[in-house]
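Complex shown without one protein chain; remaining protein chains in place.
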Amino acid sequence: MNEIFMITPLLIISGGILLSLIVEMFYKKSEIILPWLSIAIFISAAYYSLLTAYREGVVFNSMLAVGGLVHIFYFIFNFGAAIVVLLSIDHIKKVGIYFGEFYILMQSAVLGMMFLSGAKDLVMVFIGLEQMSVCFYILTGFNRKRSSSNEAALKYFLLGAFASGFVVYGMALIYGAVGSLSIPSVSFYLINQSPSIIFIVGLLLFIIGFSFKIAAVPFHMWVPDVYQGAPTTVTAFMSTGGKAAAFSALLVVLVPVFSNLAKNNFIPLLSVLAVITMLYGSIVAIAQIDLKRMLAYSSIAHAGYMIIGLAAGNQNGVTGIVFYLAAYTFMNLGAFGVISMVEAKDNSHVDLQSYTGLAAKYPLLAAMLTIFMFALAGIPPFAGFFGKYFVFISAIEANLTWLAIIGVISSAISAYFYLRVVVVMYFKSTDSPIDVEPSYYALLGIFISALLVLVMGLFPNSIIQLISFFVG
Amino acid sequence: MIPIEFYLVLSAFMFITGVVGVLTRKNAIIVFMSIELMLNAANLSFVTFSSFLGNNIGQLFVFFVMTVAAAESAVGLAIIIALFRNKLTINIDEINVLKW
Partner (left out) sequence: MIQLIYLTVLLPFAGFLINGIFGSKIKNEKIIGWIGSGAIGVSFLIVVGAFFETIALPPDQRQHIVTLFNWLSVGSLNVSIAYQVDQLSLTMALIVTGVGFIIHVYSIGYMHGDKGFWRFFAYLNLFIFAMMNLILADNFVLLFLGWEGVGLCSYLLIGFWYDRKFEKGTTGDAAKKAFIVNRIGDFGFLLGMFLIFLTFNSLNFNEVFTRANALNISTTVYSFIALFLFIGATGKSAQIPLFVWLPDAMAGPTPVSALIHAATMVTAGVYMVARCSIIFASAPAIMTVVAIIGLLTALFAATIGLVQNDIKKVLAYSTVSQLGYMFLAMGVGAFSAGIFHVMTHAFFKALLFLGAGSVIHGMHDEQNIQKYGGLKKYMPTTYKTFLVAAIAISGIPPLAGFFSKDEILWSAYANAGFIYWFIGVVTALLTAFYMFRLLNLTFEGKHRFDVHHIHPHESPKLMTIPLIVLAVLSVGGGFIGIPEIFSGEHGNNFHSWLAPIFSDAQIRLAQYGSHTHFEEILLMVISVVGAASSIYFARYIYLKNQKVAEHTASKFKRIYKILLNKYYVDEVYSNVIIQPIYKTSESLLWKITDVKLLDGLVNGTASLVELVSGKIRKIQTGVAQTYAVVMMLGIVAALFWIIYSL
């Protein structure tokens, strides 16, 4: 009974998927009720995640951890997914993919993310990863009549499966060295002996596989194409939930591993990964005209900042990453939300040019996008600033000050392309500004995101205390 | 008895064959098959280690990998078919509208 109480969020989502499938089967117009059912499922799962967060423990024969930080991640996934549903309701109708399955796939993806963040065993990591990824492959290609959507799905699928191959091979090597797949026994193995070369290579392949998912350079190549080709709200979902889930898995595995010897081998590697990732993302984003593609590179750069927290490897780093992920989730959802609203039926109007003079015609929308751009650029007092701030502080604490400095330089570069959007909207005028089909559901989602971005920026301390309570 | 290294080297060889296949073949389906080869190489390692270590978790994992790979190939083939309907090709070199 106790255990059932602890896995309530998982039960809600799993039950929700079954229920949604049944609804989809028997009800012709499932696309009308499924979004609301999904929102109800996501919100109640998010609610129960917080409600049961105080009870930490392991369930399913030590396969899955529940409570504490894991539930914070549950909350981020579910709440973010609920916002994505709000953004999608009118958007998928507009771009011609008005099917109920969309929401069921989202629910399955969220379940995969939840497995990832709570995994206590590499089997769980693998299942969570694949469940999430397979759903993403389908969602990316959801617009099956559009060849760009198809192309994105194919690239994502091939490269994603390729990366999975490395993850599985890495796991096999870790298994060979440790003799078990459970994460506690991995850390137990490291306490007793210095890691063998098989283990190191296995761990490296594992990290690389996940670097693919979090979009770290040079494993990022799929990101711009897939983000651009996928339906916009799917991109919003992938870039936030997907990244958060992959990071949570990295934290799940690396935090116990990094508490001892293996740390020294991997910190320089992660530092270099962080540097090239943030610089590459920030610099290449400058040349982008397509906003979705620009945000894809921005997503790469943000992954770089978060890796700084991983490289720091201390408690502040973990707290910082969790805060950063939450902040990034909401600011990115908001930004993609605005883009999905501005986007036209034929997927045009996603380039910078279309935003000319938007502020004069749609001041509210422009103001919202401005907030998200400021937040992404890391301008206080929005959430993004504190995400970077905490991560940089953790790097300084870990004697990686140079990493923090490069981080600051990179954010200075990135301010250029974020603020360019604001400049285009406010300071350029045009005779024929584009028309935007208003969607009140999407606006609600955008509002909630903006509110959260502001709240996280105004009260970062309370949130960070909450997170560090669960981390420590 | 055949030493464990033999199996491991075979597995590594299979894995690299798979990687090379992914990097060189142009047909999306063959690329996908190469990826399956990589997964099977990992499976071979798992079984080897499992037998060598004397615990069966590794073999259990193999079943998971196989199941997931089956699901993946269902999705993958569907994506390839959808693409073929639109573009009438599954040559990876020709699928490059999204770039830069």
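Quick notes on this one:
Order of writing sets the labels: A and B. Residues in every chain begin at 1.
Keep this in mind: contacts are C-beta pairs under 8 Å (C-beta built on N, C-alpha and C of every residue); 3 or more make two chains touch, one makes a residue touch a chain.
Just so we're clear, the structure is a prediction, and the values are computed from it rather than from any experiment.
Considering the full assembly, A:A360 is the residue among A:L21, A:M63, A:A344 or A:A360 that touches the omitted chain. Only one residue in the set A:E130, A:D225 or A:E343 touches the chain that does not appear here, and it is A:D225.
Chain A residues in contact with the hidden partner, per the touch definition given at the top, are 154-155, 158-159, 162-163, 166, 197, 200-201, 204-205, 208, 212, 217-219, 221-222, 224-225, 265-266, 268-269, 280, 283-288, 316, 360, 363-364, 367, 380-381, 386, 389-390, 393, 413, 416, 427, 458-462, 464. In the full complex, chain B makes contact with the omitted chain through residues 19, 22-24, 26, 31, 92-93, 95-100.
Just so we're on the same page, only the chains that are shown with their structure count from here on.
By the touch criterion stated above, chain B contacts chain A in their complex at residues 8, 11, 15, 18-19, 22, 28, 31-32, 35, 38-39, 41-43, 45-46, 48-50, 52-53, 55, 57-58, 60-61, 64-65, 68, 71-72, 75-76, 78-80, 82-83, 86-87, 92, 95-100. On the chain A side of its complex with chain B, the touching residues are 122-123, 126-127, 130, 134, 137-138, 141, 144-148, 150-155, 157-158, 161-162, 164-166, 168-169, 171-173, 175-176, 179-181, 224-225, 228-229, 287.
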